[in-house]
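What follows is an incomplete set of chains from the complex, kept in their original frame.
Chains here go by letter, A and B, matching the order in which they are written, and residues are numbered from 1 within each.
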Amino acid sequence: MTKSMYELAKELFPICRSLTGEGNRQTLRILQREIPELNIHEVPSGTDVFDWTIPAEWNIEDAYVENEAGVRVIDFKKTNLSVVGYSYPMDEWMELDELKKIVFTLEEQPDVIPYVTSYYNPRSGFCMSYNELNKLPQGRYHAVIKSKFIEDGSLTYGDVIIPGETEDEIFFSTYICHPSMCNDQLSGPVMLAALIEYIRGLKHRHYTYRITFAPETIGAIAYLSENLQHMKAHVKAGYNVACVGDDRTYTYLASRYGNTLADKLAVNVLKFHYPGFKSCDFMKRGSDERQYCAPGVDIPLASIARSKFHDYPEYHTSADNLDCISQKGLEGALDVYKQIVDAMEYNWYYQVTTICEPRLGKRGLYPTVSKKGVYDEIQSMINLIAYADGTNDLIDISNIIDVPIKELIPIVEKLEENGLIKRTSTNI
Amino acid sequence: MTKSMYELAKELFPICRSLTGEGNRQTLRILQREIPELNIHEVPSGTDVFDWTIPAEWNIEDAYVENEAGVRVIDFKKTNLSVVGYSYPMDEWMELDELKKIVFTLEEQPDVIPYVTSYYNPRSGFCMSYNELNKLPQGRYHAVIKSKFIEDGSLTYGDVIIPGETEDEIFFSTYICHPSMCNDQLSGPVMLAALIEYIRGLKHRHYTYRITFAPETIGAIAYLSENLQHMKAHVKAGYNVACVGDDRTYTYLASRYGNTLADKLAVNVLKFHYPGFKSCDFMKRGSDERQYCAPGVDIPLASIARSKFHDYPEYHTSADNLDCISQKGLEGALDVYKQIVDAMEYNWYYQVTTICEPRLGKRGLYPTVSKKGVYDEIQSMINLIAYADGTNDLIDISNIIDVPIKELIPIVEKLEENGLIKRTSTNI
């Protein structure tokens, strides 16, 4: 990467993203600079994707409300959260009372601008902090939205394929449809950019990696409408990557039944990485797991976030800004996702090659004096061997013997070198 | 019904019921007035029913103990609990010491008359409160029991069949063999009379409903000896209905393994209706679930009671009288059983008809502005759809998404109307 994750988020912050439009293309082109493998795709407006239809492309040039003195009291140029996403164009003078009907505020958090969209219903609207709105004096106001709907436009998304030794895939998904917000928008793409760099550098890559950057919901549905059969056949584990930039906690969000390989691995990695992590069932979903885990889709996909959407006060407001995330927060999430990748690459079923315990001593793997205390030091190796009975993958072994996979990987390598364990199959 | 459940219990209260006899016929005839579908059956004394034999019919005209002055100190006419059930006739003068040998009391509850029977062992006896017995002065007493055993008599029971669209059955069982007691006797028959009225009025009735009113144990065994094969083939869920008239708590009593559809539904309904309900395993059984859930019978039957037999102080004493139950208590139980019936009628496996989430908005089922807070309102519908994957019945969905079935039924109807879910099979 040419810059840190945080600096990349800073660069992407001002862009006005939505379901469609130039902001999304601009975002993907910046990401493409960091991720050369990134392919950018367009899906024409009007295309039917399962139960949905790709909407007209929406672009916006400016939006504001000015008072009779020509002073802007709401200004899209200052923050693109000021306008309701997918607003229709307008140019109208009105009294304060009229204005209030088209301005959304958030009374419970009176100092922040809420994030509001109206994708599938014709509407023009603004967003403002509750306190600012209430400070406006009576008078006439000029409400202007310079937006444009392009019926023969398209929806834009990006994807990356990093081939491995097999067609079996690990899948990561993130979205690119929120305007200027950080934890719930930019953290996902920038962390994935860094993770892709890591994956690219792996010496051995059993799995092929698929990473998507698409608008939430309609983008994921569009992507699935093009790739469902392939993904159902090949994706062994997937993660929806969102809200990975703050530094408060870690959150696991389960798949529909919490019983996929992706779930099992996420829980394993998190319980060692951050034992107090929050665990949410599928009732708490809200991002593209809604599509990837839908009945009939059934991609084995879970989510690992820092403070998950809905669960932090800045969520979907102007407070989810560059102060809400940090390089440290992003690096914490990146570390977890690297562990996920490493664990997947080593997650085979292992089988010990001896009957009874092997004699580690003759291979230089055992201390030569048996004495109280010394024994504990090679306990992980002995325990790994005890459960390398062909019925456990490495995650199972880690769970049973209560040792993180990252500590087991060097032991696995040593035992394989000595011919004491062998892989019986992948985890499938 | 011509009167409330409570008023019906009041009418039935004075009748002396037992395993057999006129009191049982009189009870069933009164119930027949309220339940025109009720059929009354007789099983001749001496009939072998599995390991048991129908006993001689027992009738009793009067019983008392009078002192030398001719004053009745025990009087069957005042309460039929005064005589041990199935007592042999007697007419004997005796000293107080002799009398005490044939009078049962309950020292722990010294003011109440215990309920005692001696069905299968020849015996004559009386019941009295411990305090009253101890007040009796020395002297001679005249103990009289005017009972009669009819060797060619019969055992009497009633049943009701309300046909549905299929031969699959929902089964309710209650007993009619206890004399003047309310929660542990009359509550079951009167509540079932009201439930039958409700079932009769259902617009759609997928299931056939079978309801029995029989003496406990021997009556259930007799009923099974006549209906076992049919019931094994057709009963999908059943409930033994007893002790449903007080207003203190709710109790779930499990089937032998607690794993039948009847158990699953009972727990689901109760956890929403009365979260603090008591849950008992089969060790706590004591009524006809002993037969219906016996090995080789294996009817899928659980029980939902208010204060269950053995679990309330008035149980099997003269204190289980008309003060122990109330119309409100009966209505609470009736509400639960109505929910059971409604849930069974809607308890199919459902399958969503779209791939990915359906677009609810285009069917008018989704709010048009996405804003913090609004989202929760249709969460139940979205969650129901997420788990309508053909592997869950409606009870499963209710448990997973934590919404009562009674709230899901209107959503199911709406989704079915919109063609978004379809039934894949019944719950079998």
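What we mean here is this: a contact is a pair of C-beta atoms (placed from the backbone, for glycine too) under 8 Å apart; a residue touches a chain by one contact, two chains touch by 3 or more.
From a predicted model like this one, the values you see are computed outputs, not experimental measurements.
Of the identical protein chains in this complex, 2 are displayed in place, while the full assembly in this structure file contains 3 copies of the same sequence.
In this text, only the chains that are shown with their structure count from here on.
Measuring from the averaged C-alpha position of chain A to that of chain B gives a distance of 54 Å. Here chain B touches chain A in the complex through residues 351-352, 354-359, 361-362, 368-372, 375, 383, 386-390, 401-402, going by the rule given at the top.
Taken together, the chain A residues at the contact with chain B in this complex read 50-52, 84, 104, 106, 114, 116-121, 123, 125, 217, 220-221, 224, 228, 256, 282-283, 286, 290-291, 293-297, 315-316.
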